[in-house]
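The structure is given below, and queries will be raised subsequently.
In this view, the complex is presented without one of its protein chains, the others remaining in place.
Showing subunit A:
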Amino acid sequence: MTVAKPLPHDAAARHVDGSARYVDDIPVPAGTLHLCFGCARISRGRVTAVDLGPVRAAEGVIAVLTADDLPFDNDVAPVAHDEPLLSDGTVHYAGQPLFLVVAESHLQARRAARRAEISYEEETPILTVEQALAADSRFEEGPRVYGRGDVEAALATAPLVTEGEIEIGGQEHFYLEGQAALALPQEGGDMIVHASSQHPTEIQHKVADALGLPMHAVRVEVRRMGGGFGGKESQGNALAVACAVAARATGRPCKMRYDRDDDFTITGKRHPFVIRYRAGHDAEGRLLAVDFRQFAVCGWSQDLSLAVADRAMLHADNAYWIPTVRIESHRLKTNHQSHTAFRGFGGPQGMVGIERVLDHVAHRVGRDPAEVRRLNYYAEAEEGALSAPLGGSAASPPEDISAKKKDLQERRVTPYGQVVEDFILGGMTERLLETSGYHVRRARVAEWNARNEVIKRGLAFTPVKFGISFTLTHLNQAGALVHVYQDGSVALNHGGTEMGQGLFQKVAQVAAQVFGLPMAAVRITATDTAKVPNTSATAASSGSDLNGMAVRLACEEIAGRMAAFLAERHQAKPTEVRFRESRVEVGAESYSFAEAAKACWMGRVSLSATGYYRTPDISWDRIRGEGRPFFYFAYGAVVSEVAVDTLTGEYRILRADILHDAGSSLNPAIDRGQVEGGYVQGAGWLTTEELVWDDAGRLRTHAPSTYKIPAASDAPEVFEVNFWQAENRAETIHRSKAVGEPPLMLGISVLMALSDAVAACGPGYPALDAPATPERVLAAIRRVRGAA
């Protein structure tokens, strides 16, 4: 079994010794040119005069391009065609590319770009939720609303109503490898592009449009990225298109990489949100109705914001059944970078909203927040009910049982109508609270807090239920191309991209499994639009689910042909042919895999196949907010403990206990890495990672000297990560579950643990905003004390 083995990342050794090749490491042909954008310094207005003379005169400059010089489409938007590569004269944010410098070296291009003399007519930028609402500056005609029932009526009759608001900051992706692209012009106007991109097909598409070429004339290759996190889903388009356009204009290879400050300044981030809530509940903390208003700060262009904001709505329930619920979502257009995909894709913001509600409600009713959370869970899936379709034809049960069943069935329905058939958080929570010693520690924390004035501790349990599939249904498809060579070696290719998450290794394990081969026999090749066309972005945690399936189907196709050929030769049935331990067994006969491959080749059997997979059983109407957007849900549960210094607001994560659901993990070592990294990245988002724009709309935190991501030393000292060992009820690749995004939301427990610690300081509710910097924590401490 190569599947389910904790094998290291296929490039782990290369990552360490430096031989893993990224775009900027590719040896370039002589004569390669280097690009740099000249960017706007104001956040809103018009360019009134441009003098690019000094730029053109600068040393090493070959060309300077403006919007007027672009031969075809001036657009790099992923969806809405609203994002010019180079400004048409209107400035939408500070950092917007205005012109493109093409020079002999990277530094020359950078130096020259600074020499432009540009005058503007400034307008007042829209930078806050209030300003955007006042100006009705938004995407789509008005807010989207999903939900069920009459929320106002339910709130009016609820015994208690708890209301509040939380501000949730954005997040810089901070991939270690910045954005980069390299374009190599070919004969006849064709273009080859190497990009650091999660979405080679989109790069191909945008480059083709920019060059006025059909897609077949553009080939995009991505070997790997040094991190993506969603930041390379659409944000790489600008560099790739710029390189291609410049390569076309000069006939020379063109390369571009953003300097870190430019990367911060030009590219979009996780959407900052403000979420307002009114929750009706009883004295035990049982939710009766919740009214959410989500305000997403989208930045200047639409990018992927609609889908991001949709997903925030689809996770406004997290793990909880809310009988009556209304979620209103505003997608605000502002003069910031165009915010984009980021691990979780809006889900984390939606989830923070409901977790905040439960925290607040638990505080209000004076009960243990973990208990209040459990009280509100969706109904647990039935034992052994492997994704049985709804309304199955079982013999009708007696009246009362059927009434109970009906009640349970009702407690499975999400606000958007999908039935949660695989809910396992009841069991996971039970187990985690026990293994983490939650109840004993809760008592110990209380005792500690009673004895200690200065250092307060906080403990929090939070669950994660994350929907797996692209909500844009047509994206849930993938292709693969597999070759078996006559020496028995296997090369495989698929549409997924490798960004450090270990996708290639997992998929290679799937292929090796089909052929009964060791990993060394399987070669993973760079993602290439000429090999597998029309791919989706490697996103929505779907990489292994989709590409693993497509690769398996391709491998099974080839193995099937080999089996048929060998079976015929030995008068056996194809089903009796076995591929294991590098051998192919047919009855009493046994070939090495290489011998078998060679025999098939000699017998004129095709040893190359494509595989294609589309996720079954999903459909979604995003306007009505109804359907089954998700194939299944991935779950996680965590208990975090923190200590807060009440004199300064400083804090530390002392311990985290995680129980995560990766189904039958394809590779527990890689999945563990995803869980640990996700938790730390989620915690960073909600604690130290603070983006600051000044009043003029300029991003002031644009380097590691001002923006703090967690380091290894910020991970909790006690970090227990375990997997809930159970198969996915849905038929996924080897019954595994997607694991890319879900663990990020485990980090929410840190914000809740901080809230718990602050709550120990006084009678008020902390109402902590995120990121909960020490200064904010201190302010919250003062608030809860002031409430005395």
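In the analysis below, a residue touches a chain if its C-beta (ideal position, glycine included) is under 8 Å from a C-beta of that chain, and two chains touch if they have at least 3 such contacts; residues count from 1.
Assume contacts and distances are computed from a predicted model.
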### Query
The chain that is not shown, which UniProt protein name from "Cytochrome C", "Carbon monoxide dehydrogenase", "DNA polymerase-3 subunit delta" or "Imidazole glycerol phosphate synthase subunit HisF" does it carry?
"Carbon monoxide dehydrogenase"
### Task
Identify the residue among A:Glu121, A:Asp487, A:Glu717 or A:Glu775 that touches the chain left out of the display.
A:Glu775
### Task
Check each of A:Ala57, A:Leu647, A:Val718 or A:Ala787 against the chain that is not shown and name the one that touches it.
A:Leu647
### Of A:Thr48, A:Thr706 or A:Gln725, the one touching the omitted chain in the full complex
A:Thr706
### Query
Tell me, which residues in subunit A touch the chain that this view leaves out?
647-648, 650, 688, 690, 692, 700-701, 704-708, 775, 778
